[in-house]
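Note that one protein chain of the assembly has been removed; the remaining protein chains are unaltered in position.
Letters are used for the chains, namely A and B, taken in the order the chains are written, and counting of residues starts over at 1 for each.
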Amino acid sequence: MGAFNPPIRAGFWALSGLLLLGALVLPFVLAPFHLRLAQQILLFGGMAIGWSLLGGFTSYWSFGHTAFFGLGAFSAGLLSQQLGPEMSVALRLLIGLVFAVVLTLIAAVAIAGPVLKLRGIYFAIAMLAFAEILGEISKTFDFFQGTSGFPLPTLSALGLQKVQLFYFLFLLLFVANVVVFVWLRRSRLGIGLICIGQDEDTAAMLGIPTERYKLVAFVLSAVLTAIGGVLYGYSLGFISSGSVFRIDISLNLILYSMLGGIGTVVGPFVGAAIMIILTQVVLGDLLDLHMMLTGTVLIAMVILAPKGLMGLLHKAWSRRRAAAGEARA
Amino acid sequence: MNGTLLLQTLVDGLILGGIFSLSAVGFSLIFGVLGVVNLAHGIFILGGAYLGLALKAALGLDPLAAIPIVFVVVSVIGAALHQTLVSAAVRRGSLMTSLLITFGISLIVRDILILIFGPDIHSLASVWLLNTFHVGGVVVDGARATALIASLALLGLLSLVLYRMKVGRAIRATAQQSFAAGLCGVDAGRVHTLTFGVSAGFAGASGIVIGMINPFSPFDDAYWTLNAFVTVVLGGVGSPVGALLGGLLLGEISTLSSQYIGSRYPNVFIFGALFLMLIVRPNGLLGNAYKGSV
Partner (left out) sequence: MTILQVEGLTKQFKGLRAIQDLSFAVERQSITSIVGPNGAGKSTLFNMVSGYLKPTVGRILLDGRDITGKAPYMVCQLGVARAFQIAKPFPELSVEKNILVAASFGRSGPRDPAATTAHAIEICHLAAWRHQPASELSIGNLRRLELARAIAARPVLLLADEPCAGLNETETREVIDVLSTIRDSGVTVLLVEHDIKAVRRVSDRVIVVEAGRKIADGTASQVFADQAVIDAYLGTAGG
């Protein structure tokens, strides 16, 4: 996309490669508790990046992404039940995944039209309502077994422990999210989306097909979230309404992105890492103070760092460059 | 179809709706005047209820009598919060910042309430509220009747202030055109703080009314905030009449679906109504009282 994004420097590739290598080694050196933390960070950090495909680019903040999370989990899980114990777990997972993706695609396309006509807070709440409706439906009809929940068979492969295996699956999904995000940002579609986020009417006036572009971002984001739901369900070994249709999942995706920096690829991951480590490790026993801490972090962040941590870093970085420029002059 | 049952359900819906309206009007005002979605709304409501509880425990004060005190206290707290945090968030830009800050406030206050009062359920019901009245085959209990009357009285009071008093005019002018209002000598910042405070006060007062008929716990705040949002979407932003209409509609949907379809899932209908309204007519039945259609 020409001069819009600078070409990717060699250093970026080197760093990414190094990080990936480190990530691949982690399951063999970390204790299970820490590995589970890493799992969470990868899963929810990755999904936060997926959320950002819509929210970070177009400024359409969905408050109901758990809808797709739950939709993915339930569709894959129920299909797995139907496929029966004769088929291998891995195969059932795969087929379930495809099914979940197709179903989510259809659902996303179905509601995208009307819902993407709403702006700002109305869109956010419409998505919240959508998520709640799906959650309620899963609890209402016995077919979904939502209230009681149903178990999923254990997945094992390659002689790995369960926690290690799912770590790798979450890592894979995380990388997928990152790749999609970076590809999008460097594509013409992504530029159009960013402009939609800046000023949607002007973007349309400049020939950007806003409706179509928003639909694509919406569907991409939905599908990636659904895949997360499928993997999460299998990692829990159990699917119920209460475990996958949760408003705090929706809110956390937003929180992580905001904390780390909306619209950046690293931001949501950093945000997820900080919040998950804070709440799980630092506050592990002080459950009572969870909310107070989250609330304080939120407020501090909005007041001090509205562009998130990456925004702060950016400012510090450009200030250093400006100072260096002046020093030279 | 049993006529009496239908009537009873409709009346119950009306009463519930009246309470919804009262509890939502503060949220509606803040949204209409400041353009801010106050996610701390529910916790103001609960704060009022818990304050009423504390006053009852410490001074033996009847909840109804506590309403004015709670109104003032929560108003002041709300105004202070606006001056310090909320206005800072609004200055920093997007709609979302005020959303996040108010959400953060709600988390902190909720935790404080849990630490002080514990996570269990409490109630503000008084014995004399348990009397029931029979009016033309319909049963209304004292608590609900009182709640409805209190709601309507408070809503009426608010309308009086907004439409008959100078400060109300200033509030409405700021909502429509804050810059122009500023040119006429209205201090938008002060009006915003005042509106936020008053709205918080109304939320707190409604908390007492709610607490009289429903048991409550610190975890209910999300429910009430969401209710307020649904009410505003259904009825339109910014006016007590809109809140009334929206609240009544919501109340009827709640009771009718509970009675005739099953009390297992009233939420589906509420969220369904919300979703539908957003798609069909995002500005609600009355439209945005101050800014006209989008």
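To be clear about the criterion, a contact is a pair of C-beta atoms (placed from the backbone, for glycine too) under 8 Å apart; a residue touches a chain by one contact, two chains touch by 3 or more.
Here the structure is a predicted model, which is why all the values come from computation and not from measurement.
Trainee: Considering the complete complex, which visible chains touch the unshown chain?
Mentor: Hidden chain contacts in the full assembly come out as A.
Trainee: Looking at A:L94, A:V109 or A:L206, which makes contact with the chain not pictured?
Mentor: A:L206
Trainee: Who touches the missing chain here, A:F4, A:F33, A:W183 or A:W317?
Mentor: In the complete complex, the chain left out is touched by residue A:F4.
Trainee: One chain is left out of this view; which of A:I191, A:A217, A:A273 or A:L309 touches it in the full complex?
Mentor: Here the residue in touch with the unshown chain is A:I191.
Trainee: Could you list which residues of chain A touch the chain missing from the display?
Mentor: Against the left-out chain, chain A lists 1-4, 188, 191-192, 194-195, 198-199, 201-210.
Here is the rule we go by: only the chains that are shown with their structure count from here on.
Trainee: For chain A versus chain B, what separation do you get between their C-alpha means, in angstrom?
Mentor: Here the centre of chain B sits 33 Å away from the centre of chain A.
Trainee: Looking at the complex, which residues from chain A come into contact with chain B?
Mentor: Residues 59, 61, 114-115, 117-122, 124-126, 128-130, 132-133, 136-137, 139-140, 247, 251, 258, 288-292, 294-299, 301-303, 306 of chain A touch chain B in their complex.
Trainee: Give every residue of chain B touching chain A within the complex, in rising order.
Mentor: Within the complex, chain B contacts chain A at residues 37, 85, 88-89, 92-97, 99-101, 103-108, 110-112, 114-115, 222, 226, 229, 233, 264-265, 267-268, 271-272, 274-275, 278-279, 282, 294.
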